[in-house]
Structures are given as C-alpha cells and as structure tokens.
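Here the complex is missing one protein chain, while the rest keep their positions.
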Amino acid sequence: MYVCVNITSEKPSIDKLTEELLKNTDRTTGAVATFIGFVKGVVDGKKVYKLIYSAYEPYASKSLEKIAYEEAEKHGLKGVIIIHRIGELFPGDPTIYILVAAKSRHEAFTGVRNILERVKHESYIYKLEIREDGEYWVLGDGKRIQRFKEQSP
Amino acid sequence: MYVCVNITSEKPSIDKLTEELLKNTDRTTGAVATFIGFVKGVVDGKKVYKLIYSAYEPYASKSLEKIAYEEAEKHGLKGVIIIHRIGELFPGDPTIYILVAAKSRHEAFTGVRNILERVKHESYIYKLEIREDGEYWVLGDGKRIQRFKEQSP
Amino acid sequence: MIIKVKAFSVFTDILGKELVLEISDRENISLSEFIDLLAKKYSGLSKLLETIEYVILVNGERVEEEHLLRDGDEVAILPPASGGL
Partner (left out) sequence: MIIKVKAFSVFTDILGKELVLEISDRENISLSEFIDLLAKKYSGLSKLLETIEYVILVNGERVEEEHLLRDGDEVAILPPASGGL
C-alpha cells in the first residue's frame, strides 16, 4: 500500500503524481480516480478575490496520513496521494489533489469520495475567504464568520 | 457546456486536459473528478501481454459525444473530456481518461461514474486481450471468447 | 449494388475487418436477407449470431430488419462494446 501526503504552497503536476502512483503499486492496478478542488470565483453570489489556507503542522499532515491509511485499508486501495495547498490561492487555482489507485473503478471511486469527505472534516486545515463584501473565516462545511480584526497593514 | 472527445493512439497530458477544462468553463467550477483506466498485468490469474483496442469510427466518437452531452445536461456538468486510446496497449498503460468539471464535488463524482458506465456499454470500442493462455475477445463487461482465427503473420 | 461490410472484435475472426460484396442478381435486398446471404457465405457466422448479443448498423444507424439496403451502404456487425477499461 502506497501513501504519500503533502501540505505545500506549490502546484504539483497531476501527470507526475499519477505516474508515481502507478510506479508504486502492483500490476493489478486498473483504475485511478482523482479529485481536484478549485477556488471558485463566486460564492453566495459574491465575487471572491482569494482564499488563504493555513494548516496546523505537523498535525495536519499526520491527519492526512491517518485518513489515507485508514481508507486504503477499508476499501482495499493500492495507493493514495493527498496534496493540500496552503497560502494565498486565487479563483481557478487548484486547492487539493486526491488520487486513488485500485484494482477496480468501484473501489477507486468510493475511496476518493470518502477521503475527500474526511479531509474536509478531520484535517486541521483552515480557510479564510477574501470577498468583495468582506473577509470570512469558513468553519466546517460552509458556516462563515466575518473576520472582526483587521490584519495589521 | 464544454465537451471534447477523442479516440487516439496518443497518450495525453492530464495536466493539459485539466487546464483545458478550467479554461473553457466559468468561474463557478469548484471540482474536477477524473477517471483513468489502466491495462492490468494480470487478469483471471493469467499474465496479460497486451491489449488491442479498436473503434468503429466515426460512430465511436459520435457515441462518446452523445454520452458526454447527455450526462452533462442531466447532472448540470460544466465540462466533460473523454479520451479513449486505441491500438496496442501494454500493462500499466492508460486506456481511457474521463474528466468532469462541475460546481460541486457531488455532481462531478456522479457525472464521471455514469459516463464511465455508459462508455463501457455504448461506445463501439472493442478489446482483444493477448494473454499467456491465448487471445481473447472481450465482449461487454467481462465475457470472453477465445480467438479462433490466428492473425496472419 | 455494392455493400461494404465492417466487422469488429470476434466477428473479424469470421469476416475479416472489412469486405465488399457485389449483389448483382437482384434489384434490392433487405438487411435480414443480406445477413442470411452473409451467413451462407461465411460458415460460423450463424452460430456466432445465435451465441452472442450483437448490433447491426447501417451507415452507423440502427434500422429495421426489413430496411432495404442501397448501393454504397456500409453494414457493421458489432458485438457488445468493451471500451473503458
């Protein structure tokens, strides 16, 4: 079972990640399912200027590893890669990459979906949304609190 | 709605396909779900040497386009790319790429799964499996008939 | 009247990938009559058509058995697809 996680400001190559996954799994891998999240340019009808992601390291990376191993075990996955980007990201920028290798398409799809849901809730990664109508901390799956302390200039 | 299909012997770049999808969809795209199929090195416990895919063109491409448009309509997808490779493919080689762009992860996952199932059944694309125990035509989702006419040398 | 036949997958074992038939002894021929004619000419085809599911297309379209073929038509004989993976 191959697991690789990374929290980084860099933008990775999906081709290289896919090759890495294939190289590190055995010859019975028939399916790779991938999810990529992108910064949306509009949320709740408001223009989004950028997102700022921050992570509580090293525990955020450890949480991603835990999710990857547990889901791989549960669904018989052959390989899992999770890359989460942090820092300033702009509309159209990719935020997260989840790649899952499995013998069949069913395992791969189930694996990638479950991993994404768990990353959203268990990852110690946090999002600030900078929009035309203010700055919002995003808590959990959609709750927003307006930022009440201006960042020092 | 952006649709691109291609039946080719070439191996495409997933990074380029993903960029193409983002470039051709609007700013509310938040999710891209991707499926890539690979030639397995072992099937039914037998070593696989190679697969030979053939397509009935131009109707195979038309069938992929039909599937892409219909599923995009049905699930509110923003973009669909389907690339199917033909010719000789060896273990570890990618055979099919399906990329789906949507506003949310749920639409993207549902879209890519449904498109894959339909491609398997409605695409006028055919597979010959060259294995250590003979050559098999694959019919539908797993039925195999041993080839009874040797290819001329 | 010239009819082109395209075969795929297991049907190529019997018919080859492509063949061109000239029908000279009659004015017109329905799709089912044409398939019967093929089956007489190529042994093994009848048995295969009884054994597996198949689709026959004329110029890429599904048509009725009684559909009359025209000069230059392309008839394709296809087993269940196996694209995807």
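Every chain is named by a letter (A, B and C) in the order it is written, and numbering of its residues begins at 1.
Quick note on the criterion: a residue touches a chain if its C-beta (ideal position, glycine included) is under 8 Å from a C-beta of that chain, and two chains touch if they have at least 3 such contacts.
Just so it is clear, the structure is predicted and the values come from calculations on it, not from any experiment.
Partner chains of the missing chain, restricted to those shown and counted over the full complex, are A, B. Across the entire complex, the residue among A:H84, A:K103 or A:R131 in touch with the chain not shown is A:H84. Against the chain not shown here, chain A presents residues 37-38, 53-56, 58-60, 62, 84, 95-96, 116, 119-128, 137-141, 143, 145, 147-149. Against the chain not displayed here, chain B makes contact via residues 30-31, 105.
The rule we apply is simple: only the chains that are shown with their structure count from here on.
Chain A and chain B have Cα centroids lying 25 Å from one another. Residue positions of chain A touching 2 or more other chains: 30-31, 105. Shared interface positions of chain C, defined as residues touching 2 or more other chains, are 85.
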